[in-house]
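Apart from one protein chain that is not included, each protein chain of the complex appears where it belongs.
Up next, subunit A:
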Amino acid sequence: MQNKTFVAVAVGLGLISLSACGSGDGKSSADSKTVTLVSHNSWAISKKVQRDFEKRSGYKLRVLKDGDAGQAVNKAILTKGNPQGDVFFGVDNSLLSRALDNGLFQPYTAKGLDKVGASYQLDKDKHRATPVDHGDICVNYDKAWFSEHKLTPPRTFADLVKPAYKNLLVTENAATSSPGLGFLLGSAAAYGDDGWQDYWKKLKANGVKVVDGWEQAYTQEFSGSTGGKEAGGDRPLVVSYASSPPAEVLYAKKRPSTAPTGVATATCFRQIEFAGLLGNAKNPEGAKAFLDFLISKEFQEDMPVNMYVYPVVQGAEVPAEFTEYGPAAENPETMAPEKIAANRDQWVKSWTSLVLK
């Protein structure tokens, strides 16, 4: 008897699995009315704005989130002969050279590109990569800690090596984390190819702590975050983003009147994210319509609260929370993508042996 029950259970399980998975989507990517976006895990868009795009362009948007920023770019390069989609969003200035040198994108001049600030147009001769957003990697500070200790928070790179801020900063491993790499590149831009190692020697002597990823730094070590408070984080300075303080307000249990964290505004490194038309795209027309949409005012104004980045199009407004709770970076450090491509591996190697060993 028990055998029959067992067989019944087994068959039942099989049926459940079949029916459960039959509900998966059967849409084909070759559909000319569908445009497929390949992006990283941070891609986000409001439902309404996506529907507006679909209504206006006549294309249905399908999104493939393909890992973190580095993975998504690498996978797109690996599959460039037979891409997974039509358009790619999310290659930043530190990876732009890798994408362009590998011929990831075909040229397309998006409608409205003239309204995009000139400083963002890093591929302005060939128009393979369209700038979409920018953000700044900056040191954040825990306001409560600094007022409790009656200490002025740091503002510049040079401040961070002062004895007053000894053992206060936590940053991320430049070899495994994108803000970690950004902070290293920022210091290299500020102190020059020969000076940054000296700067890091001083930072190390001043007790900088390095952890592997942003999650550990921000939600474990940083005293200004909920996770950090739970875990007894004792570092009031952390390398994060200029948009982190507004996020702390928008995602608070109870909205505070001011942000609990602030930004050291002269410790920033500028990150610009690009999108492009994938070579061998099955629906190039749809991809072009989507690229136009990415630099439309509607998307540019929707983007900040979803992805915590800032618009690149002139006249696109940043939500009030952003200007109210998060000060803008002062003259953020920048670096040409070719220079980053030429030096990054070597710098990361020297940084590792200098700081971690």
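We take it that a residue touches a chain if its C-beta (ideal position, glycine included) is under 8 Å from a C-beta of that chain, and two chains touch if they have at least 3 such contacts; residues count from 1.
What we mean here is this: contacts and distances are computed from a predicted model.
A.B. asks: Quick one: the chain not pictured, UniProt calls it what, "Cation acetate symporter", "Glutamyl-tRNA(Gln) amidotransferase subunit A", "ATP synthase subunit a" or "Iron ABC transporter permease"?
C.D. replies: So the chain that does not appear here would be "Iron ABC transporter permease", according to UniProt.
A.B. asks: For the chain left off this view, which of A:Leu113, A:Ala158 or A:Ala175 is in contact with it?
C.D. replies: Answering carefully, the residue with contact to the hidden chain is A:Ala175.
A.B. asks: Out of A:Asn93, A:Ser187 or A:Thr219, which residue would touch the omitted chain in the full complex?
C.D. replies: Touches the omitted chain: A:Thr219.
A.B. asks: Considering the whole complex, which of A:Asn74, A:Gln106 or A:Thr334 touches the chain not shown?
C.D. replies: Residue touching the chain left out of view: A:Asn74.
A.B. asks: Sort through A:Leu160, A:Ala189 or A:Ala247 and give me the one touching the missing partner chain.
C.D. replies: A:Ala247
A.B. asks: Tell me which residue among A:Val210, A:Ala289 or A:Ala316 touches the hidden chain in the full complex.
C.D. replies: A:Val210
A.B. asks: What does the interface between subunit A and the hidden chain look like in terms of residue numbers?
C.D. replies: The list for subunit A reads 1-3, 5-7, 9, 13-14, 16-17, 20-21, 23-25, 27, 29, 38, 41-42, 44-48, 62-68, 70-71, 74-75, 77-79, 82, 84, 98, 173, 175-176, 210-216, 218-220, 225-227, 230-234, 240, 244, 247-253, 305-308, 345, 356-357.
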